[in-house]
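Below: one structure, written as structure tokens.
Removed: one protein chain of the complex. Kept in place: all other protein chains.
On to chain A.
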Amino acid sequence: MKLTKLLLATAFAATSLGQVSQAADLRMSWWGGDSRHKVTQEALKVCGDRYGHKIAAEFTGFDGHLEKVTTQIAGGTEADIMQINWPWLPLFSIKGDGFADLNQFKDIIDLSQWSADDLAAGTMNGKLNGLSVSTTGRVFMFNKTALDKAGVAIPTTWDELFKAAKAVKEKIGPDAYPMNAVKETAVLLISLNATQSTGKDLVDPATKKVAWKPEELAKAIDFYGKMVKDGVVMSQKSVAAEGNLNLFESPKWADGRISGSYEWDSTFSKYADPLKGQKLEPVAILKASDAKTDGVYRKPSMVFSISKRSKDPKAAAQIVNCLLNEPEAIKILGTSRGLPASKIAAKTLTDGGKIEAELLKAHDIIVKANGPTVSPLNEHPEIRSVFLDALEEYAYGQIDSKEAAETIIDGVNGVLKKF
């Protein structure tokens, strides 16, 4: 009897699954590098075959992807399934109506695989607009080989970092630096310093204004100024002179003259690859003895969203579930989008030994560190521009730290008014 019931239940489940949707022609868009493109196409083929759908792949590099998706959404021609950068959610869907509400597909997508925090991060105005693919955060990473050469241990505090600057200059050369701080990284280092000393994120969620006082931000900017002055990081002028190269393309990074940076944990391999024969190590977040928090900058790295205009959202939901929760696709995708946020995906990859030890270590640092919840508005393009422009003027001696802090706070508050 039990067997009969089980067979009937299985048959019912199979039939109802088949009824979710007919064969559909879908499109999926994402950004990434070659390895991500390759495995995603492979996984889409597997998921498409499993559910009888055809999925056209639309992929690009990160540069220009926001512009492409924005134009598509504005023209109503976006893909059915989209990989959306988490900070873009407020741009496209501040009221929660920019994407399909994935709660409506909870019978298709197993939402129990995500933590409440992850689901909250993808929720806009009560609607689940995106499912977190992975969690990421900024982590310090140091070239241990280069620091060994300079005779210094990997820094664990800001003070030790400043001491390391002297050592690398003496032993490696006058153009050696123990840390990198270019553009976004400089902004995030300043933010980290301000967060550690105040215990607050840039955006106060209650007032939707900058949480830091001008003097607090000015102090963090001065800290960056001291890093430049003491040779911990290169000045903006020197970085520009090199042609504004990405750190992983820089000869100074490859040969160990720049021996540390503060990058996304998921990009660890990108920075480790150029260091032929040298060892890159992720390390715990540097902080001062009086820091109120680690100040970890942790966030969902990206989400999968479904277009609100999709002709067959249920079919799209099947594919999303397949990519994020089903073993075959999980194994194919591996860590191409960082460590998966889906519990079953993380378990499948961990059990299968598919996660690189260093990536796991970097991710562990992010997960264990504490800090205030990071607002997606930190990475709003206008807010980032305000920060970068003021910082550049400060770096070139056009304004002092107090003026820079006031400019940033006024500018950011001006943008925040829109939300």
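The rule is simple: a residue touches a chain if its C-beta (ideal position, glycine included) is under 8 Å from a C-beta of that chain, and two chains touch if they have at least 3 such contacts; residues count from 1.
Here, contacts and distances are computed from a predicted model.
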item	value
Which of "Carbon monoxide dehydrogenase small chain", "Multicomponent Na+:H+ antiporter subunit B", "Carbohydrate ABC transporter permease" or "NADH-quinone oxidoreductase subunit L" matches, in UniProt, the chain that is not displayed	"Carbohydrate ABC transporter permease"
Touch criterion as defined above, residue of A:T70, A:S115 or A:T185 at the omitted chain	A:T70
Selected residue (touches chain absent from view) among A:G33, A:G173, A:P205 or A:P381	A:P381
Residue touching the undisplayed chain, where the options are A:A120, A:A241 or A:A288	A:A241
Absent-chain interface as seen on chain A, which is shown	66-67, 70-71, 73-74, 91-92, 98, 236-245, 381-382, 385, 389, 392-393, 396, 398
